[in-house]
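One chain of protein is taken out of this complex; the other chains stay put.
Let's look at subunit A:
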Amino acid sequence: MNEVVDRLKNYTPARIGVGRTGTRPLTKEFLSFRIDHAAAVDSVYGEVAPELLESFQLFSVDTCIETKEHYLTRPDQGRLLSEAGEKMIWEKCVKQPQVQVVVSDGLSANAIEENMADVYPALMDSLEANGLSAGTPFFVKGGRVGCMDAIGELLKPDVFVLLIGERPGLVCAHSMSAYMCYRPRAGTRESERMVISNIHRRGTPPVEAAAHIGTILSKMIEQKTSGVGLVM
């Protein structure tokens, strides 16, 4: 019987086949759950290493966030760029690119550290395979999804893709999302944004996600829209 349970467990990272004593979990499983929660809470407070950003030739700009607590309670400030950040983007970036790629730590710096090497080159390949040209990519520290609107106002790209760390889960504290939008600007509706979530090796595989992003961006450009209006 144990072999059958093991086979079921192989199909999913979910905590199944964990057993019980009465109606309660077994001690080992209970403690392992609490350990993973502890690790996830700690990873919210991590930072992306500057060396990693350098290796992908990404320069880094700040939002209006000062501390982690500030980031957690003031999402509005994470959607706005600092004055210095705006200036740097304006000076360094290609204007009106077809595709603007941005990377941000969001709620898990760990997600960027773990997935960049898999996702980023695959994304660039996928853009090329779809005949799309990218502008100047960069990193946003303390960013929220809506920071793409502020960047969109500055650079006016046709389409935008934001690779951002998701809030960490227990099975995986390093899951990344790709948020995409056609011509993001001040006042973009959430329903205009599209997302591929759970990007990590045991979730949506990075290469598959990158291919999917390329397809979606092409369709956005073709249909001049994104979100619920886009026919896939």
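Methods note: contacts are C-beta pairs under 8 Å (C-beta built on N, C-alpha and C of every residue); 3 or more make two chains touch, one makes a residue touch a chain; residues count from 1.
Definition applied: contacts and distances are computed from a predicted model.
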item: Chain not displayed: protein name in its UniProt record ("Ethanolamine ammonia-lyase large subunit", "Imidazole glycerol phosphate synthase subunit HisF", "Extradiol ring-cleavage dioxygenase" or "ABC-type dipeptide transporter"); value: "Ethanolamine ammonia-lyase large subunit"
item: Touching the absent chain when the full complex is considered, from A:133, A:191 or A:223; value: A:191
item: Listed residues A:5, A:49 or A:129, member touching the removed chain; value: A:5
item: Absent-chain contact - pick from A:29, A:62, A:86 or A:125; value: A:29
item: Listed residues A:48, A:64 or A:107, member touching the removed chain; value: A:107
item: Contacts of subunit A with the absent chain, listed as residue ranges; value: 1, 4-5, 8-9, 11-20, 23-25, 29, 33-34, 36-37, 40-41, 43-44, 72-76, 107, 166-173, 175, 189-191, 196-198, 202-205, 227-228, 232
